[in-house]
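Below: one structure, written as structure tokens.
Shown here: the complex without one of its protein chains, the others still in place.
Letters A and B mark the chains in the order given here, with residues in each chain numbered from 1 onward.
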Amino acid sequence: MAEKHFEVSRLPGFATTAIIVFVALYVPIFTLVAYSFNASMSVAVWGGFSTDWYVKAWSNQQIKDATLRSLIIACFAAAISTAVATMAALGTTRRKAFKGQTFIYVMINQPLMVPEIVTAVALLILFGMIKQATGIQGIGYVILAHSAFCIPFAYLPIRARLEGMDLSLETAAADLYATPWQTFRRVTLPLLAPGIAAGAMLAFVISLDDVVITEFVKAGGQDTLPTYMLGQMKRQLTPEINAVSSMLLLVTVALLTAFFLLTRKKNDG
Amino acid sequence: MTAETIISARNVVKAFGQGAAAVRALDDVSLDILRGEFFTLLGPSGCGKTTLLRLIAGFEMPTGGQILLDGADITTLPPNRRPVNTVFQSYALFPHLTVAQNVAFGLQMLGKPAAEVKATTARMLALVKLDHLAGRKTAQLSGGQQQRVALARALAPQPKVLLLDEPLSALDLKLRKEMQVELKRLQIETGITFVFVTHDQEEALTMSDRIGVMSNGKLQQVGTAKDIYTRPRNRFVASFIGETNFLTGTAEDDALRIAGGARIPVPGLRAGGAATVTVRPEQLRLGPPAEGGLPATVRDLVYFGTDTHCHLLLEDGTELVARLQSPASGEAGFVTGQKVGLRFAEGAVQKVEE
Partner (left out) sequence: MSPAELRETRRSARNGWLLSTPALILLFCAAAGPLLIVVIYSFLAPGKYGNVEWQFSTAGWVGILWTKDIFDETWHLADAHLAIFWRSVSLSLLTTLFTFLVGFPTAWFIATRPANHRAFWLFLITIPFWTNLLIRTYAINEVLRKEGLVNTVLIKLHVLSEPLDMLYGPFAIFVGMTYVYLPLMVLPLFASIDRFDMKLLEAGHDLYASRWQLLRRVILPIVKPGIIAGSILVFVPSLGAYVTPRVLGGGKQMMIGNFIELQFGQGRNWPLGAALSMTLLIVVTVALLVYVRYAGRDGDARHG
């Protein structure tokens, strides 16, 4: 005699809607990846399976340059933003609230709040002025911009990790004769490491994915992979762009998975 | 035993918060702890005992007063420059280090040569019977084992004083009893002064050479377990440690006159004004009313196995509890509603301050 279980939290149609949402979230991405294996010349017609577009993308000098540039920028931006974000996280957590702390929070989170297009325009103007005044050109402007807007993304996981850390561990280290520097080096830093790695990874992904700010700040011939792709989208599309997208997607998903594993470990420890 | 002071707290004040919202966690506490003793700070949560411990360790700065160690003023010295170590309530073991690395930490920070670090670490692990777990990460240990690592780690640098902040509170009852014995053994074997913080009066009574009872940021009484139990200074100490009865009335010479007019002998009491006395439940003796004593009525009997608690009502309405040995089977005990005569054991009635 099977009695239907009465579940209070079940609401009619909710599960169906949710499943449709999940499907709808992934179908476009899978379609995009599928078409990267399209043998046909056009993105429109399926012409059988092929990895030609990957080969083609790989031999495209513009794509190679843009990829390398993206990686260099992301490495620098991740390193710089993570370094300053780590310091800021150490400065703003686990101490008595001090004057100006809210200001620091607002400043750090500012890139999350201001629309990207506004920051992009602002940087276009500022960097234009600097370039005109000093004549200094180069990729440094893009790196500087990326380093700034990656700070909140690096800061959040590091702060979360710090806040979850038992304060008494550092107290214990001080009690056992460690100087403040030794305490940091021997206790705080090793325990914070997963948070720093997670922050760096997030910053790297954010930098790698940025379109808007890069589009405004870059000089001619300084295309990153996303701005190159944006430029291509105006023209006749070939599955090459799908191949590039799929590869970028793969890198992002791999880094994100690593990020989740890193931050999840915190809860076990 | 020479009574040499190792730690001296002088008029220590610690306030948290500022202005009108400030809370005095410690209010003018002065205390001397003697070299080599097992000293316990006992009190309910929020009484200031942990704050005092943290001030001795250097984790907090006092708002006022001084703390001396071996006669030297250490009030503002940072914790890493004080030869005292702490066993934390949460143990605070370094999760990224092994058991042995945890124990060696303090020695390394003191810059001891590697050979000495290794030897001392091994000795400490043997002392707490954990030699077989030296290579484990601390997260893999049981609560009792973590406790031992924390002890070994704090003892390894051979501190002048070991501070223990409710170290047994996270353990279950059986393990707690074992660790009580263990701690006492370690204290005797190492000869190090232990300052132990607890809210558990039984723990305090069984382990300590001396106890400091605290409440509301003030030190209420300092003395041996027996002193504090048998001669509590005030109402708080009497009621916090063990169960007790209070009687209030007018002081006369060597006696207390209670409301009903009855006179209770209290040797040493001097006439003048209101007074309160205390008497432990096991010091009450009941007999037939005909044999004299304070007239009382049995209101309720609560059976506890070996003991029976007998709730009594005096003629003036005061309620008292007497702890009697439970009658053997077949033996007639007291019954509810029975009239009895109440007497007190010699010297059992103690005057206390309110």
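Keep this in mind: contacts are C-beta pairs under 8 Å (C-beta built on N, C-alpha and C of every residue); 3 or more make two chains touch, one makes a residue touch a chain.
Being a predicted model, the structure only gives us computed values, none of them experimental.
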Subject >> Touched by the hidden chain, restricted to displayed chains >> reply: A, B
Original post:
Which one touches the absent chain: A:L68, A:V114, A:I136 or A:A219?
Top reply: A:V114
Original post:
Tell me, which residues in chain B touch the chain that this view leaves out?
Top reply: 15, 18, 61-64, 75-76
Subject >> Residues belonging to chain A that touch the chain removed from view >> reply: 8-15, 17-22, 24-29, 31-32, 35, 43-45, 80-81, 83-85, 87-88, 90-92, 95-96, 98-101, 104, 107-108, 110-111, 113-126, 128-129, 144-145, 147-149, 151, 155-156, 202, 205, 208-209, 211-212, 216, 226, 229-230, 233, 241-242, 245, 248-249, 252-253, 256, 260, 264
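To be clear about the criterion, only the chains that are shown with their structure count from here on.
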**OP:** Using mean C-alpha positions as chain centres, tell me how far chain A is from chain B in Å, no decimals.
**Re:** 55
Original post:
What part of chain A is in contact with chain B in the complex they form?
Top reply: 166, 168-169, 171-180, 182-183, 186-187, 190-191, 269
Original post:
What part of chain B is in contact with chain A in the complex they form?
Top reply: 57-59, 78-81, 84-86, 88, 90, 92-96, 105-106, 109-110, 139, 153-154, 157
